[in-house]
Each structure stands twice: as structure tokens, then as C-alpha cells.
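Excluded from the complex is one protein chain; the other protein chains are retained at their positions.
Showing chain A:
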Amino acid sequence: MTKEIKKISSGHNACAGCGQLSAVQSVMRALDKNTIIANATGCLEVTTTAYPQSAWGLPWIHSLFENPAAVATGISAALKKRGEKKTKVVVMAGDGGTFDIGMGIISGMWERKEDILYICYDTESYSNTGFQASGATPYGASTSTSPKGDKNKCQKIKTCDSVNEIGNEYQKKDMIKIALAHDVPYVAQSTAGYPNDIFNKVKKALTMKGPGYIQILSPCIPGWKIKTNETVELGKLANLSNFYPLLEYVNGQLISGGLNSEKDAKKFKQEYLGKQGRFKD
């Protein structure tokens, strides 16, 4: 009997109850051992590879924050040249690396129709650097660079008029639409509340030729100001409340998931927002 190497092992340094790491566990369950991972800079890289240790049992590379899509393209080209057909290439990145700084690089990868599965763990902020707002931060979320102001601190009438009472004043960028606009054949959305849904979507994506994009809402304990046992529950509430519905598009057609009825969703909205410190004053 050969000893099986765990695809990702315990002992990493992520926060207890981290939404991203639980989503990663579901992704890794679905990946074959013939997989090469290109990882962006971020929480996942920092917490799993503190040298000389590594939690990764699959070949894994981290180069920079904004370039894993291009690094993966290079890996893919190397495999193609060698005629190595069964090895899959998977990118793992956060929302900052995906929605913002790595955006153009991802567009290039999709234009070239690279056979690469891109997974974005969406914590809706730059978690690794201390919860600054990103293009994935939703409207009204208070982050360290989109903080809600304190009215008691304003000095003059003039500055009191400009107190930020909202938090993030921009809407979340719609990355799913951007993926669909590139004719990415498999585009899906899930949340850390649904481990089996993540597993199934990764499996499905790997059966398809061409690029795949899976975006997984990954509640961040310190960033969202939530309790360590709430990430799975918030993942579920995000879907039920229609803030982050489960979605699955094949060749541009929605084949599963989508918005729940507004009547049903309404019951969960207050609960979803109310549990999170980032939406409070």
C-alpha cells in the first residue's frame, strides 16, 4: 500500500474557522493528483507555505500577486509542448488579485482560450493586508480604506457635511458578467457554505475544455467582523438572501442556481447583514 499524500494538509496558519481555507478543502477534494496549481500572493499563499514547511501535496507555484493567470498559461504551454495531456492547471487567487490588479492578465488568458480553471476566493476585501476595500467589496461595507466616519469627530460645518455614513460607496464589480463576456465556457459562483456544491462545480469545470471560472464567497472572520463559527452559516445566508446566489453557466446559459424568490430571500437579508460588523456603524 502506498502512502497517499494529502493534497492539502492541516497545520497551516489561517485563522480558526477561515472561510477561504474551508472552501479550499472542498476544491482540493475535487482535484486530481495530476494537477499543477498557480497561486496568487494572498492569505492562502502566506498561511500555507511558511518556508521550509508547505501544506501542499500537489505541485504548486507562487510568483506574484497579479500574475498567476499568466504563470498558469506558461505552465500550460510547457505541458502542451511535452504532450502531457492529462495534467490540469488550476489558478487560485483572492478577489483583489482577480477583480483588480490581475484583471488584465485574466482577460488575456481567456482571450487565448487557455485550458485553465481559475478559482477566485472572494473575501470581498484585501484580507491579507488588513481588509482594505477591493473591487469586490459590496456597497455599504466599512473596510479599512472605506471606513464609515464618526460624526462626533467632525470639526466644522463644512467637514461635517462630508462625513462618510455609508462605508464603501461603490457597487461590487460584476466579475461573473466579465467572465461571460469573454465566452468562458464554464462560469460558476458558490459560497463557503456549500462544500458539496463547490466540489461538484470544480469536478464539472474540469470535464470541460477551455477556460473555467469559479468564484467562491469566502467569509473572512476578522475582515467581516464575524465569529469563528459563523463562516459556513454566512455562506449559506449569502445565497439564501440573494446577496450571493449559487450560479452555474455552461456556454453562457444559466443551468443551475440563480436568484431565489424575493419573498423567500427577504427573510434572510437582515440576518445576513446583521451578523457582520462591517455593515454596522
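Note that in this section a contact is a pair of C-beta atoms (placed from the backbone, for glycine too) under 8 Å apart; a residue touches a chain by one contact, two chains touch by 3 or more; residues count from 1.
Quick note on the criterion: contacts and distances are computed from a predicted model.
Novice: I notice the complex is incomplete. Of the names "ABC transporter permease", "Serine/threonine-protein kinase RsbT", "Pyruvate ferredoxin oxidoreductase" or "Response regulator transcription factor", which is the UniProt protein name for the chain that's not shown?
Specialist: Going by UniProt, the chain not displayed is called "Pyruvate ferredoxin oxidoreductase".
Novice: Which listed residue, A:S63, A:T145 or A:S256, touches the chain dropped from view?
Specialist: The single option touching the absent chain is A:S63.
Novice: In the full complex, which of A:R112, A:K173 or A:K225 touches the chain missing from this view?
Specialist: Selected residue, touching the omitted chain: A:R112.
Novice: Considering the complete complex, identify which of A:G74, A:G210 or A:P245 is in touch with the unshown chain.
Specialist: A:G74
Novice: Residue by residue, what part of chain A touches the chain that was omitted?
Specialist: Residue positions of chain A that touch the missing chain: 5, 33-36, 38-39, 45-46, 49-52, 54, 56-64, 66-67, 70-82, 87, 104-105, 107-108, 111-112.
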